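Worksheet: the structure to be examined is printed underneath.
Of the protein chains in this complex, one is absent; all others appear in place.
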Amino acid sequence: MRNWLRTFLARNGVGLSVYMLGAVALWVIVMIVLPQLFMLDFSFRNNWQQIDPSRMGGPDDVYTMVNYHFLAFGSPNNPDPFNVVDVTVFFRTIIAAICVTLFDLALCYPIAYYLAQVARGGKARLLVLSLIIPFWVNELLRAFAFRILFGEEGTINAILMGIGILSDPIDFVREDVALYAGLGYAYILLMIFPIYNVIESLDKNQIEAARDLGSSWWRIHRRVVIPFAKPGITSGCTMVFMLSAGALAAPQILGGPSSLWFTQIIYQWFNTGSNWPRGSAYAIVLMLTCVLLVLILMKLFKVKIGEIGR
Amino acid sequence: MTSGGVMRIAVGFYILLFFSYLFGPLLVMSFTAFNSSEFPSISPWNCFTDEWFEVLIKDNQLMGGLKSSLVVGFGVVLLAVPIGLAASLLITQLRSRARSVVYTIAISPILVPGVVLGISTLVFWERVDRVVLGAQDGFFYDGYFMTIIGQSTFIAAYSMLVFLARLQRFDPGLEEAALDLGATQTQVFRKILLPFLKPAIGSAAVLAFLASFENYNTTVFTIVSESTLTTVLASKVRYGINPSISSLAVIIIALTLIAAVAHEFLKRKEERQAIAEKLIANPVAIKAGRSKRPLGLPIGALTAVLFVGVLGSLWMGQNYDVDQCKVRVAEENRVKFEALKQQRLAEAKAKQTTSSQDQDSAVDAKQSSGQYQNIFAPSNLGQQIESDSGAEPQSETETKDAKQYQNIFAPTNLGQQVESSSDSD
Partner (left out) sequence: MSADVQLDNVWVKFGDFVAVRDANLTIQGGEFFSFLGPSGCGKTTLLRAISGFQNPSTGRILIGGKDMSGIGPNRRPTALIFQNLALFPLMTVWENISFALEVKGMGKRARRKKADELLELVALPAQGDKMVSELSGGQKQRVAVARALCAEPEVLLLDEPLSALDLKLRQHMRTELRAIQQRAGITFIYITHDQGEALTMSDRVAVMRQGVVDQIGDGTTVYDHPETAFVASFVGENNSFTGTVTEMKDGLAYVQTECGPIRSRTSLAAPLKKGDNAVVFVRPESIHFCKDETRTDENGLVATLAHQEFEGHFWHLALKTESGHDIRMSVMNDGRSEVYEIGASVSVGFSTQGAIALAPGELAVD
């Protein structure tokens, strides 16, 4: 370590070394690691700050599992065997996020393949450019657009009834259709680009060769393209899953009145609930679940974390 | 060949569907910005108007949010870009093992949900504020400060990725050459590495600003008592919506389009230059350079369309009186309302007299819908005469409207529809 430091100093000079190490240390320690540790610490505490600030730091200010216990079993006088609302919301969020991810994958893989291998020159460029444009528009505005589309008075209802398919308007928001469509929409780009980047580097000759040997198109994809695109697919799925499980704006705007997203519960603990420790505990559970699922995904597909985000 | 043809059509259809999923919502939203209806919708189309842009500009909350978004955005650029740069430089100098450890930590903020970053930042700095300053709501517990820090946590990772991509193409031999010629390490950094990274710094800054500008998940926790554009938008959208938000979207989409066209234009120019340089160095490449002329992208056509669109709307604006249209629509609505009222009365009467005879009431309803059409027709005519010059498309939608109403007022769902539409009024 000392040796390394010496060569590092010699290579970069004092000023630059201090800048590099200082900035990275500030980032990693003060902005990434310490806040997470404090949040972890916080999640094991009582909410004295709101209930009774004078007891903070006193003998009652001890570590407790109360917040995690609450997530699992609810308040002490909860008649159910577990915290029905929160646990249900939690699992629904995770499962819905997985569904959104699969939906995006199915939707985007053909497009990514088309852009990378089939489309050529100016056309491909135009399509890629036009893919990007919707994503400069704010996430909230995108959700807002879906609300206009899917509202009870919305465009889709109007069209469907105009054609005569429907006689009654469907409440897409209550049925969560709007939410899933909006979430799927929000992260299309993050699915397409990693896959696109990988498939683009696939040698066209490989596909030609496979076709030459008489492979059907789905076999070509199953045996040649998809194995090659695996890192991109994993990367895209990771991003989409993480972002949709952690989404807040879309559920707030598009979620039905009866269906909550787990992040919304966290938000409530911080906002109206004024119970930061409990919110922290919930956030930790969300984060650990997400990370765990992603690690499993990467293990399954044998992709290293270093390949994500490229 | 025929199966290939079918395949091609299927692919074309799929792409069409995909892009309408991509652009449909934005287009619909953009149109709602020009509809005078209080609720953002394109059907029924009332009047073409630009009043929502005025409402937007006069919205103090939104404008205040915009201001703080700009402040936070610049703060994030100033913090996140240097951090990302430092991290990328450090990582390129590390050996394999240390490198992957630092890289993993550095990109972890991208993989952590935004709300978690917001919460951890909030909890940490609130604590620091309490312990270090011993004060409530001191310097560290400040919406701007925490938001800049919280957003930079993951935006620094974005800019790091941008720099790493650029650094991959850097020849470390250049640094050694400069050192060998007597430059100090700082001079090497300033005169060799920074100029090389300049384009990357530009794009990292733009990316950082935009990412900050549209961030919600982290900001909503760290902003505390302040508000940015996104938090204002979120509360506006959640509690009642109006088309001024659509008009904001129109502005953002227009800016994006302009930026995209400009970007494309610059890129083309660059490529043309590169080709020219190649020609000087190697005249044989002329042919190759020509045949490889990139991009058949109809930039000219795109700009022309934009231009015509702007001109057209200006011209429309001159020949079009919103107030007149509004009066007319109000009148139409009143007439519709009358029709509904009569229908209801008729219905009630039908119920009263022969509640058992379904057939009768159905006939009644049919009659009333016919009646409605009749009432509507003359005014429709009159309107055509009235504004023959400018509002041709409007009149078309009006007739569509009429048809739509016909269906909506189909006997089966009469009561329900009346209720809901009176609600929305």
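Per-chain numbering from 1; labels A and B assigned in written order.
Methods note: contacts are C-beta pairs under 8 Å (C-beta built on N, C-alpha and C of every residue); 3 or more make two chains touch, one makes a residue touch a chain.
Remember, predicted model here, so these are calculated numbers, not experimental data.
Remark: the absent chain touches shown chains B in the intact complex.
Taking the complete complex into account, B:A178 is the one of B:A106, B:A178, B:I201 or B:A339 that touches the chain left out. If you put the missing chain back, the residues of chain B touching it would be 171, 173-174, 176-184, 187, 191-192, 195-196, 277, 280-281.
As a convention for this text, only the chains that are shown with their structure count from here on.
Here the spacing of chain A and chain B, counted between their Cα centres, is 19 Å.
Per the touch definition, chain A reaches chain B in the complex via residues 8, 11-13, 15-16, 19-24, 26-28, 31-36, 38-39, 42, 107, 110-111, 114, 118, 121-123, 125-126, 129-134, 136-149, 151-155, 158-159, 161-162, 164, 167-169, 185, 188, 238-239, 242-243, 245-249, 252-253, 263, 266-267, 270, 276, 279-280, 283-284, 286-287, 290-291, 294, 304-306, 308-310. Of all residues in chain B, only 11, 14-15, 18-19, 21-26, 28-29, 32, 39-43, 82-83, 85-87, 89-90, 93, 100, 102-117, 119-125, 127, 149, 152-153, 156-157, 161, 184-186, 189, 210, 213-214, 216-217, 220-221, 229-230, 233-234, 237-238, 241, 245-246, 248-249, 252-253, 256-257, 259-260, 264, 294-298, 400, 403-404, 407-408, 410, 412-413, 416, 420, 424 touch chain A in the complex they form.
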